[in-house]
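Subset of chains shown; positions unchanged.
So that you can tell them apart, the chains are marked A, B and C in the order they are listed, and the count of residues begins at 1 in each.
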Amino acid sequence: MNGCCSGLRLNPEVREEARRRLLSIRGHVEGILRMLEDETVYCVDALKQIKAVQGALDKVGALVLRSHLREHVVTASERGDAEGIVEEMMEILKYR
Amino acid sequence: MNGCCSGLRLNPEVREEARRRLLSIRGHVEGILRMLEDETVYCVDALKQIKAVQGALDKVGALVLRSHLREHVVTASERGDAEGIVEEMMEILKYR
Amino acid sequence: MNGCCSGLRLNPEVREEARRRLLSIRGHVEGILRMLEDETVYCVDALKQIKAVQGALDKVGALVLRSHLREHVVTASERGDAEGIVEEMMEILKYR
């Protein structure tokens, strides 16, 4: 899936922290699934939980993004893959 | 958790569809967890998967929101809880 | 431009308040234009000002949206144009 810069890797500590957070996010999704088994659930309560999961995903994303900036983007010119790194960044940042 | 309008419920078919989609989202989160076990994973590939999950959550949210509008918001004046419904909507919509 | 619900109008006080805020936003845009005449301007300072204008536009949008919900959406079922109102809302909310 690596579109640009072969050999670059997510920092191991950040990878571990991202995993921890995603485990918690999976638990949160399972909580919403149980919530939706209840036929009296109210739309707005479901919506709030969905937004909460998106907020948690934003935080994981920010963690990985900061690590990517620090370890790969600011050094791209030295490495010689600046153009690819910039295009990738623009693509990621427009996603939403 | 119901802050406003007791007795209102998420439409059963929408609830079922939201459940189906959230099961798939849980699977997607588990896919990212496996991806993060690989020490060669690249930051940008992880970020793209996180964004994809957020896109899928946006769609579930839109589904529930449309149902809420259709079944509860447009009828709020008839029911007499318009003020609470409006405040709830504003809160949900600013969330992100 | 009215795609749905002919005869509905923005509340006059909200319209006035929105105008006031947009006058201030126009001033803010003119401030950025002057800033960009300076050849020593720094990218990030320009970006922060652009974001600030977007924040101000978010607030005008929230003002108009709240008024629309209060005066037109919660009464749509009584008026008989609920379907059009819901579709319009979904379109507006996905815009970004």
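Here, a contact is a pair of C-beta atoms (placed from the backbone, for glycine too) under 8 Å apart; a residue touches a chain by one contact, two chains touch by 3 or more.
Because the structure is predicted, anything quoted here is derived from the model rather than measured.
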Copy number across the full structure, from 3 displayed chains: 4
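Everything below uses one rule, namely that only the chains that are shown with their structure count from here on.
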Fraction-based call for chain C against chain B, same above half, different below: same
Innermost chain, where centres are averages of C-alpha coordinates: B
Whole-Å separation of chain centres (CA-atom averages), chain A against chain C: 29
Gap in Å, rounded to a whole number, between the CA centres of chain B and chain A: 17
Contacts with two or more other chains, residues of chain C listed in rising order: none
Complex contact set, residues of chain A against chain B: 1-5, 8-10, 12, 15, 18-19, 22-23, 25-26, 29-30, 32-33, 36-37, 39-48, 50-51, 53-55, 57-58, 60-61, 64-65, 67-68, 71-72, 88, 92, 95-96
Touching residues (chain side chain B, partner chain C) in the complex: 62, 65-66, 69-70, 73-78, 82, 85-86, 89-90, 93-94
